[in-house]
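Notes for the one structure printed next.
The complex appears here minus one protein chain, its other protein chains still in place.
Chain naming follows the written order as A and B, and within any one chain the residues start at number 1.
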Amino acid sequence: MIQVKNLYKEYCVAQKGKGLGGTVKALFKNEKKIIKAVNGLDFHVGSGEIVGFIGPNGSGKSTTIKMMTGILTPTSGEVLIDGRDITKQRKEVVNDIGVVFGQRTQLNWDLRLEESFELLRHIYRIDKKEYNETLAVMDSILGIHELLNKPVRQMSLGQRVKGDLAAAMLHSPKVLFLDEPTIGLDVGSKFALRKFIKEINAIRGTTVILTTHDLGDIQELCERLIIINNGVMMEDGNLSEIVERIAPYRTLVVEYYDSEVPSHPKAEIISVSDNIVRYKFMKSEITAAALISDLSATKPIKDVGIEEAGIDEIIKIAYTTKTTDGN
Amino acid sequence: MKKTGSSIAHYFGVTMCNIKMALLTIVEYPSNILGWLISNPIQFILGFATIKFVVEQFGEINGWSYGQLAFLYGIAVISHALSMIFFVQGWFMGFYVIEGDFDRFLTRPLSVLYQFFFTNINVLGLTDLIPGILVFVYGCVKTDFSFTVTNVVGIIVMLIGATLIRGGIYILLGSTSFWTKSANDFGQFTQEIFDKTTMYPISMYPEAMQLILTFVIPIGWVSFYPASELLGIEHAFSIGGMEVWITLAVGIVTMLIAGLVFKIGMRRYESAGN
Partner (left out) sequence: MLNGRLDKYLYICKIRMIRSFTYKFEVYGNILMQSIIMITTAFFWKALFKNETFENGVTADSMMTYTVMSAALSVMFTTGVERRIQQSVEKGSIATDMMRPVNVFGIFLAEDIGNLIALIVQNLFPILLIGSLLIKVPVIVSLSAIPMFVGSLFLSMAINWLLAAIFGMWAFTAISMDALFQVKKHLIRLLSGSIIPIWFFPAWLSDILNLLPFVYIYQLPLDIYIGSATNDEICRRMLIQLVWVLVLATLYYLLSKKVLKKVMVQGG
């Protein structure tokens, strides 16, 4: 469905000096620096997948999604959607994609929602029958019908995002791109949005690609995660695989009767407070049961617990890992 | 052939829809209509009064009588008004570049430049037409201008050309933002320059400037040359009464160049937030 090949994007950024002196100097002399926002991405997304793009701010994930939607021209490399290059055949290829950017809207601010839909109907040349069918589907998932007569400027953010989602789906695109769709939404709207993504994916087989900072989005939606940092792909796979790969350890929490704490050759003590010790151990090296029995052999244990690396921890690790030791 | 036809129908359908939305937006804000109905005529009536006072002080300007100047002024304001209706967005292109407002146009199956101009078609620019037409008619009466078929066709042809020249120049100036990455709004400056060069005969200026206005920045073709032809006034580049058609040709060429520059600039478009 989507093929990203050897994708690069460079920006030329003017360097500015500090303070008044620096800015005055910059009036006459320009120092430029090239920033590699996306630095060689290669991946493939199959039809009907839901893929989450995650990465810290400035990691290049927005730049990537903008190149995939034809907004930015890659410095080199290409994005193929159904085998066609989006940069070279933009006007044809965009018929197959829908785009929702959380912070901005494609709806006309001053007019009723339906007017914006009507314009899109003309832009994408959707015939009346198909338009009504799609609208009925959107209504069943999002309850869009009651919003149709409302001016967009009077809508809440949640309602507006619903309007934008429906607008992006009117021409029944094969791929839906969402850039931070849940940003700023309340819990109810977030829930509705996730339900929407799952349902259009199930009912229409729409491929969904989204960027997000929201852990709930990732956990609930993304069968596949692509983690990007410094313009380079850090991880690509499903959530549990990634956990297995970048955090193949667990933490054993042991409470003793006194503060004299035993150590173990295959476990690392990461913290000691009062009588509670945390041991970090590799799943591949030792099992939790073996570790507990070894420890209880040296000293009586009052209580134990096991902690898995959480998704937020995984992301933290992925974000902080440097490009050099990635891949 | 069939593809071209359906493409034209496509753009036509979208254009109608855009006009309808523009009208609906105006109805949403009725006080805007009133505002522009006052502000635009004020501007041009004052502007025309100024010309009258200048002519009263100095007599003819380079052989152009008061009536002829009114004709020139009127026709210049009409093409200005048309350019305001269709191409005024060009003045704000820099803001689109900086704010990343081209994003949504790029994800739709239509020409970006078309969407840029027609999504925000400025129906209120019609208020500029009123003073233009008034002064033009006044000029026609004063100069005994006869509305023969040739003349009417000539006026229509030159107005299309003049509007395209203006629009092309707006696009070219706006496109500089792709390189400078700054939201320059040259609108007021552009209009100031256009006022001085389209509402007065450019033959009053030094030769070097006339050459620039004829061949480099083709503002001379917006009003001076075609109006000269229509009024039968001799000028340095008399080309046997083809001026109105040359204006059209110059307009098309300017637009094509502007479109090309815009397209090249668009490759440098960085959206927002980088």
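The rule we apply is simple: a contact is a pair of C-beta atoms (placed from the backbone, for glycine too) under 8 Å apart; a residue touches a chain by one contact, two chains touch by 3 or more.
Note that the coordinates shown come from a computational prediction; the quantities given were computed from them, not determined experimentally.
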item: Which of B:Q43, B:S65, B:N120 or B:N151 contacts the chain that the document leaves out; value: B:Q43
item: Contact with the hidden chain (one of B:K20, B:K142, B:K181 or B:R268); value: B:K181
item: Hidden partner chain, residues of chain B it touches; value: 29, 31-32, 34-36, 38-40, 42-43, 46-47, 50, 53-54, 56-58, 61-62, 176, 180-184, 186, 188-190, 192-193, 196-197, 200, 204-206, 209
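Rule of thumb we're sticking to: only the chains that are shown with their structure count from here on.
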item: Between chain A and chain B, centroid-to-centroid distance (C-alpha), Å; value: 46
item: Complex interface listing, chain A residues touching chain B; value: 11, 37, 62-63, 66, 69-73, 90-92, 94-95, 97, 99, 101, 104, 106, 108, 110-111, 115, 118-119, 122-125, 151
item: Complex contacts: residues of chain B adjacent to chain A; value: 10, 13-14, 16-18, 21, 24-25, 28-29, 100, 102-104, 106-111, 266-271, 273-274
